[in-house]
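Yeah, one chain of the complex is gone here, protein chain that is, but the others are all in their spots.
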Amino acid sequence: MSFDGPRPSMHHPLMIDDMLDGFEVVVTMPVAWGDMDAFQHVNNIVYFRYFEDARIAYFERTGIAGLSGRPCGIGPILASTSCQYKAPLLYPDEVRIGARVTSVGEHSFEMEYRIVSVAAHAIAAEGVGVVVAYDYDAERKATIPPAWRTALSSVEGCSF
Amino acid sequence: MSFDGPRPSMHHPLMIDDMLDGFEVVVTMPVAWGDMDAFQHVNNIVYFRYFEDARIAYFERTGIAGLSGRPCGIGPILASTSCQYKAPLLYPDEVRIGARVTSVGEHSFEMEYRIVSVAAHAIAAEGVGVVVAYDYDAERKATIPPAWRTALSSVEGCSF
Amino acid sequence: MSFDGPRPSMHHPLMIDDMLDGFEVVVTMPVAWGDMDAFQHVNNIVYFRYFEDARIAYFERTGIAGLSGRPCGIGPILASTSCQYKAPLLYPDEVRIGARVTSVGEHSFEMEYRIVSVAAHAIAAEGVGVVVAYDYDAERKATIPPAWRTALSSVEGCSF
Partner (left out) sequence: MSFDGPRPSMHHPLMIDDMLDGFEVVVTMPVAWGDMDAFQHVNNIVYFRYFEDARIAYFERTGIAGLSGRPCGIGPILASTSCQYKAPLLYPDEVRIGARVTSVGEHSFEMEYRIVSVAAHAIAAEGVGVVVAYDYDAERKATIPPAWRTALSSVEGCSF
């Protein structure tokens, strides 16, 4: 095979990062062969696992969730989430998953997720999640604690 | 604790069915203990597996997807999906998952999903999915085949 | 196709039960389409999920494990497990999974598992698991509590 254009493998590594510009938290996961289903693509539910991987990393970075043990006190709970599938994922590949917070309300904040395929050099999916502050002892939603607001603002470089 | 109303265990079994009124395809799945995560509820991604269980049953009922082997020709592909979490799920329990088609466009149709917890006697989640007709050989979206339109109309008792 | 013998669909339903003769705890699980992998059979790790489903049911039946919340006190822990694959599983199908205890030692007991495919009317897998009594507070193995021995003997109809 001969061709004159740049080879795919010569894409500048920063281009993957460019696709995740604005995402302050990014995690990397290898695509597992066993995550493909009978249609021979990564199964649709695995994309939500990738979103979770990035969401958990975001929670760690901001310290808003105790990740060891059963939740207690005020903690985050996922109220809704969605995914727009842009491209199939196949083994072997590696995905970079970005997460960011786009708005903070009285009881909840909204996150955006993006999955980038390193092999395809393309966005594989975009997603959204609404995370509610939940009082695990009283078993009802709570006001976003000021410490969360500060931590989220700090990561995103803005004032929520 | 004392109360005068009917006990939860005395709810009439038909009430579960009432919660799924209008869903023409309903599947039943036991909740697996191993599907709970460290927060001791069924993990958020498993709800999308439940949606898939009902979607696949819907595909079978209408015959719009060949489920054995790699897809070829015109087949359905999930373009986007979302879930609103209403109540946590715990082991032991059994879920009933309903699926229905609410609209059919030129290249896609929209589905609704509902998960009902038998133990909690409550709706655990609602979801939506957009399914696109995809030409697996040409690798691009296709027009909804007339046979699909007929089959979807037949199941839903309307004229899409 | 023509043949003189009995058709598979005419097998007497009890024959499935015969394949699970001697298993005091049996659970039933539908095969999920999404549990098939790119080789278009149920993925090898899902068989261990089936074993777990039966093991957890066994723990419930005997009351030897607190299944809600983080384990504390003396509880069972899986020390080793194995699976012999006898036949592939495909969607759609339903599996019956049997579990029994075959021996009880000073610190552990041994379980056997069997998975039967209802559609194939055949044993899909056999497995073994060693469960150790574990002191979750002291973080070391413990002596099998007399109450466990009694409960296991009672279910199996013998004297461990």
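In order of appearance the chains are A, B and C, and numbering begins at 1 in each one.
The working rule: a residue touches a chain if its C-beta (ideal position, glycine included) is under 8 Å from a C-beta of that chain, and two chains touch if they have at least 3 such contacts.
None of these values were measured; they are calculated from a predicted model.
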Handout entry: Candidates B:33, B:109 or B:134 - the one touching the absent chain
Key = B:33
Problem - Absent-chain contact - pick from C:16, C:79, C:119 or C:155 - result: C:79
Fill in the blank from the handout: Logged for chain B, residues touching the omitted partner chain are 33-34, 36-38, 40, 43, 45, 69-70, 91
Completion exercise
Even though one chain is not shown, chain C touches it at residues 38-40, 43-46, 48-49, 52, 67-71, 77-85
Exercise for the section: Provide the residue numbers of chain A that touch the chain removed from this figure. Expected result: 27-30, 32-34, 40, 49, 52-53, 56, 60, 67-69, 90-92
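To be clear about the criterion, only the chains that are shown with their structure count from here on.
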Exercise for the section: Work out per-chain C-alpha centres and flag the one nearest the whole-protein C-alpha centre. Expected result: B
Problem - Centre distance in Å when chain B and chain C are each reduced to the mean of their C-alpha atoms - result: 28
Practice task
State, to the nearest whole Å, the distance from the C-alpha centre of chain A to the C-alpha centre of chain B.
Solution key: 24
Handout entry: Rounded Å distance between chain A and chain C, as computed from the means of their C-alpha atoms
Key = 36
Exercise for the section: Could you list which residues of chain B touch at least two other chains? Expected result: 40, 49, 52, 67-69
